[in-house]
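A quick write-up on the structure given underneath.
Note that one protein chain is taken out, while the other chains of the complex remain in position.
On to subunit A.
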Amino acid sequence: MPKSLTPPLARLKQEIEGHAREFGLDFFETIFEVVSYDELNMVAAYGGFPTRYPHWRWGMEYEQLSKGYEYGLSKIYELVINNDPCYAYLLESNSDVDQKLVMAHVYGHCDFFKNNFSFRHTNRRMIDDMANHATRVRRWIDKIGVEKVEDFIDRALSLENLIDQHAPHIRRNPDPQRAEDEMKSNERVEGFKVNREYMRGFINPSEFLDSQRKKVEEEKQRAKKFPERPQRDVLAFLLEHAPLEPWESDILSIIRDEAYYFAPQGQTKIMNEGWASYWHSTIMTRRALKDDEVIDYADRHSGTMGTRPGALNPYKLGIELWRDIEERWNKGRFGKEWDECDDLRARRSWDKKLNQGREKIFEVRKHYNDITFIDTFLTAEFAIDQKLFVYGFNDKRNSWEILDREFRKVKNKLLQQLTNFGQPIIEVVDGNHDNRGELLMAHKHDGQDLKGDYARETLRNVQSLWRRPACIITRYDNKGVLLRFDGQNHTEKKIDL
């Protein structure tokens, strides 16, 4: 079981926390627990939460983590939970320098959790809620049976990415009653208000009234359509409209809550890991590191920053980008004058000694997510410095290869990868498709096809919740396709888009 800090570790914590505050980091109270490697693997398998609802996939995660450790392929160094207070885990066998590094890194995350806008709507008592979710699921297991519940969780998890990432920030239908009243008042179209009756025909010509009537009619049609507008939160739609048993909706809502809780972490991976790495490196090298710890620190730090050609390391990309922003704002390398300067030598020696870097990065960490972060701050110079490229699969050679180093393409690919965490955007477009109660979804195709076998299996799971045939419109090889699963068979129909 986790242990609280030993006196020496408590002293280290105090020291690192002091440095972090001195640098202006602003975090929730942070509780460190000391765990053995096995315990760390367990907690990590549960996504950081020691109490989670029972499911085999945590067991699978655990198996993979422990195996990765046994074979020396991977080792978890830090694990932080976005909660108030923040919880973080320290590996008991780590050396002091490791512990300091991890603590400094953790304070970076905690500052980010507390201040970045993406986390503003997250549940800061998630640790309690996760435990409650576990209790609810256990209770259903006792009542319904483990097989049935687990089977349902499998299906629900299959749909867990069908949420609307931006939903927490949007308030929809602030007052449904008002919307309805407005609709009623629109039923009779009288045109603009007329004071003198003889001017009616002039102010409201019949064509105008007709077009207004048509508009109202369309509006009503749309209202009848359900959902009114395409809905990205497929889980919410199912919760509201699928004929679920009480226990099924309860579990589905748990899966949805947890998906929303984790969504901001997916949206800010590069920023958040970069920020934490920036701070562990700053705190360690400027303050906490002792002479005899330098080699170990450098070894650990470079281990985290290592890159492979076929993958982006969010720690590395993040920390470099934060440093780049800091340098640019220190030297005044931004704004009109900078943008318009095309004298390479002048650019290279450009230094207005503004020293606004620190201030700037603190501001950026508040208001951006990975997409806006990359979009705003990833410059051509940076992409060249960091040797970024686009890679793709060459079918003829049956291998991955470098496709392009052109800045625009690199940036676009990166942004595309980050959109909706690199997952397809799926919406419910019709809950009464063909007037037969079928569920119609649409994939907003952005040039990448869905993985076919997975799509069919997922559709099967949607159908089993909706209890009626489920369909999805997508595109394969540039041709419109409607995939449909009716509970027995999969069909595929070509359609015009």
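Some notes on this structure:
In this text, contacts are C-beta pairs under 8 Å (C-beta built on N, C-alpha and C of every residue); 3 or more make two chains touch, one makes a residue touch a chain; residues count from 1.
We take it that contacts and distances are computed from a predicted model.
Remark: of the listed names "Hydrogenase 4 subunit F", "PspA/IM30 family protein", "Stress response protein" or "Extracellular solute-binding protein", the one matching the undisplayed chain in UniProt is "Stress response protein".
The missing chain, though absent from the display, is touched by one residue of A:Lys387, A:Arg436 or A:Lys494; that residue is A:Lys387. Within the set A:Lys75, A:Lys352, A:Lys413 or A:Arg468, the residue that contacts the chain not displayed is A:Lys413.
From the options A:Ala20, A:Leu101, A:Ile127 or A:Ile426, the residue with contact to the unseen chain in the full assembly is A:Ile426. Across the entire complex, the residue among A:Phe32, A:Tyr46, A:Phe237 or A:Phe485 in touch with the chain not shown is A:Tyr46. Residues of subunit A that touch the chain left out of view are 1-2, 38-39, 42-43, 45-46, 50-52, 54-60, 62-64, 67, 150, 154, 157-162, 262, 265-266, 269-270, 307-314, 316-317, 370, 386-395, 397, 399-405, 410, 413-414, 417-418, 421-424, 426, 443, 448-455, 457-458, 461, 472.
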